[in-house]
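First the structure, then my questions, so here it is.
Missing here: one protein chain of the complex. Every other protein chain is in place.
And now, chain A:
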Amino acid sequence: MSLGQRVSSDHQLTRLLQIGVVLEEVVESRAAHHLDSLPPAERTAIDEEIRELLTEAAEESADHRERLEALIEDLEAETVAYEEINALVDAQYGPPEDTDGVLYDQLANEETAYKFYDDLIDAVEASDAEFAIDRDRLLETLYEIREEEKEGVEEVAEIMEHRA
């Protein structure tokens, strides 16, 4: 057991970045599943705003994934392919009951991703380990992604607020 939040090796950093990739893949896949899962009547009635939100969320996650993959590649490791995670999401997926359920899930996605990057940044900053990749580049990438997740949380919360 390891007490205290810090990343102490390349190996541990790689593993955490790989988890980040999977989280992004889960967001991407769930957003796609949500759109497909809505009953046809609701699918046509679904606000353009929500459709756009889910499409943008999937695109943003794909972008975050690519940025994390670039770091992982420089650490000479591999990531789990999107298709594999998509299949796992598919196997366990239970569609939300309605549009509000979709929005709640999307909010949970964005909040979780924000929390993950926030904790990871703290853990990197708390460590004096020397990584095989440039620390500034690593932190810069993580700051940018965390900021985008924060904006994502605000965007979903805003939509939820004016629908209430």
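In this text, a residue touches a chain if its C-beta (ideal position, glycine included) is under 8 Å from a C-beta of that chain, and two chains touch if they have at least 3 such contacts; residues count from 1.
As a working rule, contacts and distances are computed from a predicted model.
Hidden chain, UniProt protein name from the list "Mn-dependent transcriptional regulator, DtxR family", "Dimethylsulfoxide reductase", "Imidazole glycerol phosphate synthase subunit HisH" or "Cytoplasmic chaperone TorD family protein": "Mn-dependent transcriptional regulator, DtxR family". Residue A:26 is the one among A:26, A:145 or A:159 that touches the chain not shown. Between the chain not shown and the residues A:57, A:120 or A:159, the one that touches is A:120. Where chain A meets the chain that is not shown, the touching residues are 1-5, 7, 12, 15-16, 18-19, 22-23, 26, 30, 80, 85, 88-89, 91-93, 108-109, 111-112, 115-116, 119-120, 123.
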